[in-house]
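Up next, chain A:
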Amino acid sequence: MASEAKLPVRTPEESVSALSAMKAVFSRDLKTAFRQPQDLLNPLLFFVMVVTLFPLGVSPEVAFLREAGSGILWVAALLSVLLSLDHLYRHDFNDGTLEQLVLQPQPLFLLVLAKSLAHWVLTGLPLVMLAPVLGVMVHLEGNSVAILCLTLLIGTPVLSLIGSIGAALTLGLRSAGVLLSLLIIPLYIPVLIFGTGTVMAASESASVGGQLALMGAFLVLALTLAPFASAAALRISLSNS
Partner candidate 1 sequence: MWQIFHKLGSPKWFFGIASTLMPWLLVAGAALLMTGIVWGLVFAPQDYLQGNSYRIIFIHVPSAFLAQSVYIMMAVAALVTLVWRMKLADVFVTAVAPVGAVLTFLALFTGAVWGKPTWGTWWIWDARLTSMLILLFLYFGVMALGAAISDEKSSARAVAVLVLVGVVNIPIIKYSVEWWNTLHQPATFKLTEKPSMPAEMWVPLLLSVLGLYLIFGWLACLRMQTHILAREGRTRWVKELVQARGN
Partner candidate 2 sequence: MAFDSFSAFLAMGGHGPYVWACYAMFFLLMGVVIWWSLRQRRVVIAQQQRRAAPMPSADERPTASFTRIESSQD
C-alpha cells in the first residue's frame, strides 16, 4: 500500500496548488493502470475484434469496406471506450481513494478532469495509434486513414470526458455497465456523426476544415462542461453509498 497512494495529503498550511494536484492524480492513475497491463490491453483487443466482425458478418468486398470502414472503426472505438469507462472510478471507489479526492481542498472538477485525461491517455490514445493498421485492413485510402486518425484524436477525448459523467452517475450501482451504456450512447451520437462524416467527406475529396473545427468545438465544450457535471455526479454518488 505504501507505494499505492501518492495523493497530496498534506496539512492546509503547505497546501498544494491545483495544478500539481492534477498532475499527482494524473500520474497516479497512469502508474496504477500500468500495474495491470492486461486491463489496458483489453479495450484494444475488443476494438480489433469488433472491427474483424464486420468483414466476416457483412462482406469482405473492398467496395463495401471502403464505404463503411470509417463508420466501423468509429463505432468499434466508441464501444471500446464505453467498455473501459467502468474502470474510471470503480477501483478508486472501492478502496476509498475517491472519498479522499472529494475531500481535497482543490476543486473537484479539476481532479476529475485529470482523471478523464488519464483515462484518455490509457484508452483513447492507444486506439488512435492502432487505427491506421485497421484502417488499412478495411481498405481506406491513405488520405482517409490520416483524417480518420485525426478525427479519432479529437473525438476520443470527448468520449472519455462525456463518459466520465456516466461513470460517476452509475458508480456503486448494480449492473452499472449496461446502465452506463444506456445513459451515454445517446450523448455520443454527435461525435460519431461528425467523426464518420468528416472521413466520408475527405474520401469524396471535399474540404474537411469546417467539420474538424466543429469537432474541436465539441472537445472544448466537453473539456469545460463535462468535469463540472462529473464532479457533481461524483458527490451525489458518494453521498448515496
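Following the convention adopted for this analysis, a contact is a pair of C-beta atoms (placed from the backbone, for glycine too) under 8 Å apart; a residue touches a chain by one contact, two chains touch by 3 or more; residues count from 1.
Selection rule, in plain terms: all candidates are chains of the complex that A comes from, given by their letters.
Values in this document were obtained by computation on a predicted structure and should not be read as measured data.
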Candidate from this complex that touches chain A, chosen among 1 or 2: 1
Partner candidate 1, residues of chain A touching it in the complex: 162, 165, 169-170, 173-175, 179, 182-183, 185-187, 189-190, 193-194, 197, 200-201, 218, 221, 225, 229, 232-233, 236-237, 239-240
